[in-house]
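In this view, the complex is presented without one of its protein chains, the others remaining in place.
For clarity, chains are labelled A and B in written order, and residue numbers in each chain start from 1.
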Amino acid sequence: MATITVKRPKLSFVEKLYLPAIFKGLKITAGHAIRALKGSTPDKTMQYPEQKWDHELPEHYRGAPALVTDEHGRERCVSCQLCEFICPPRAITIIPGEIPANDQWAKVEKAPREFKIDMIRCIYCGMCEEVCPEQAIFLRKDYAITGTTRAEMVHDKTRLYEIGGVREGLVNKWNELK
Amino acid sequence: MDWFFTLSTAVKVVLSIVTLLTIVALASYAERRVSAIIQDRVGPNRVGVPLTLFGAKKDWAFFGLLQPLADGLKFILKEDFVPAHVKKFYFWLAPALTMIPALLTFAVIPFGSTMVVGEHTVPMVIANLNVGPLFILAISSLSVYGIVLAGWSSNSKYPFLGGVRSSSQMISYEISLGLSLVPVLMVFGELNLSKIVDYQNHNGWLLLPAWGEGLSVERWVLMIPMLISFLIFTISVFAETNRMPFDLPECETELVAGYHTEYSSMKFALFFMGEYAAMVVGSGIIVTLYLGGWSLPFGLLQNDEGSIWKSLAHVGCFLTKVVAWIIFFMWVRWTLPRFRYDQLMRLGWVWLFEIALANVFLTAVIIMIFRK
Partner (left out) sequence: MPEPLFYFFSLLTLIFGVGVVINRNPVASALCLVASFIGLAAIYVSLNAYFLGTIQVLVYAGAVMVLFLFIIMLMDIRAEERRKFNLVAVGGGMVLVIGFLAMFSSVVSGFKGGEQRLSQLPLDTTKSDVVEIGKTLFTDYTFHLQIVGVLLLVATVGVVVLSRREDRPSAPHEAP
């Protein structure tokens, strides 16, 4: 690579004093301050709890992970535990359970007895969504997950279905018609 | 020593410390608001009076002015962590040593005209010393110990580098600080700050000689060395208080947080408050020496027979000037980038020192010509 020698600019005496440059800088910042005080600065800052960005969240936004049910109200999750294994911070705990033989969905065989996501540990990476063969777990747009105790921050199965809601279409292999 | 003197001094001490700490607290809020409006942001505007706790519909945000209270509460409640590798005694001593000199120097700054209460007169200065400026220089030169000890006792590299930088920086700029004062003292011929302010009250501020004796040719010619001295003094105060263009002891891009890296909780808060208190006192000195202290411009309210209200008006005038200077300090901080270390030393030793020295001679020559 060829070396390009850049000549340093020769400073005049006034420039070497630095003071004019300092005053110029002070003028610029004062201009910004005066504009802000007059209120003519474009209002870029969002006052968070009052103003929110929710309606502008993109489709691929990675918020809190949640479980979904399909159009028949069936839990999509078959408790294969892949998400539990892939989860980098080990936030997911699944206790698998059996679907009784007299159930409508007996051929699915397994459903989670308990499904917990510790939201203190969750890093919102979306690995669980990626790995799920049943498309049962999705990252939703909820982002303000707060609680006053550690226990409150662990989302159990009911809470997860509450956030997740129903997702139609997608995987249809457990459909009665097939 | 009569009881009235003791009582009035005690009241003055308490009131001035309370005022100083209040200004320090508000300055920490103002710093964030000023930086915010300069950078087109909003800044802290939330912490106010929580009226909802008392059943009201809405909180009163109060422009976030109660933010310092919340900060103070946070500092008190946080864990005061002392790392295992520090030298404990000096580690505890250092924060106090940065805070105390800043509070002490305030003792000699006159903050108002003499107040007449009944048959007593109360000078609005805590200690009317005959060596005011020297006292300020002496005590503020002690504040370097806090920083040096903090850096050394933390026993780790970044604080240590911060401490070493700070000690050399403060020693270097103390010289130009002292030398730039000499021409001013030559003009006044006086080392008593109260008398200096009184002179400026009657004969025009040092940088605004527009009434009284100040309308002489001599004072206007003396403006040249006075402006130079003012400039050098201000720059040196910036360096002595470790403010922005010269905040190398704690420059976060190189030294994490400099000398207070290992500090937490209230000990850190003491360093923080010490820095701001030094800034308040620095502004107070600049105002007292160059901008007429508590006096109003153009000889307004200058005659001596003082009621309480007039004296309080003068105190208000002093506080207004000090606050204006503090805002100037912040304005500079959010405008200028940090100096490099060699640039800092070059500026101190090669430029400011020499110019201050030449300035002494220039002033002497001008005074000799006019007062022959």
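Criterion: contacts are C-beta pairs under 8 Å (C-beta built on N, C-alpha and C of every residue); 3 or more make two chains touch, one makes a residue touch a chain.
Values in this document were obtained by computation on a predicted structure and should not be read as measured data.
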### Message
Touch partners of the unshown chain, restricted to the chains that are shown, please.
### Response
B
### Residue among B:86, B:148 or B:196 that touches the chain left out of view
B:148
### Option from B:95, B:163 or B:209 whose C-beta touches the chain left out
B:163
### Query
Which of B:4, B:63 or B:90 sits in contact with the chain that's absent?
B:90
### Query
Considering the whole complex, which of B:91, B:135 or B:259 touches the chain not shown?
B:135
### Task
Could I get the residues of chain B that touch the absent chain, sorted low to high?
90, 129-131, 134-135, 137-139, 141-142, 144-145, 148-149, 152, 160, 163-164, 167-168, 170-171, 174, 191
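Criterion: only the chains that are shown with their structure count from here on.
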### Message
What's the distance between the Cα centroids of chain A and chain B, rounded to whole Å?
### Response
47
### Message
Taking the touch rule as given, give the residues of chain A at its contact with chain B in the complex, in rising order.
### Response
22, 25-26, 28-30, 32-33, 35-37, 41-42, 44-45, 47
### Sites on chain B touched by chain A in the complex
34, 36-42, 331-332, 334-336
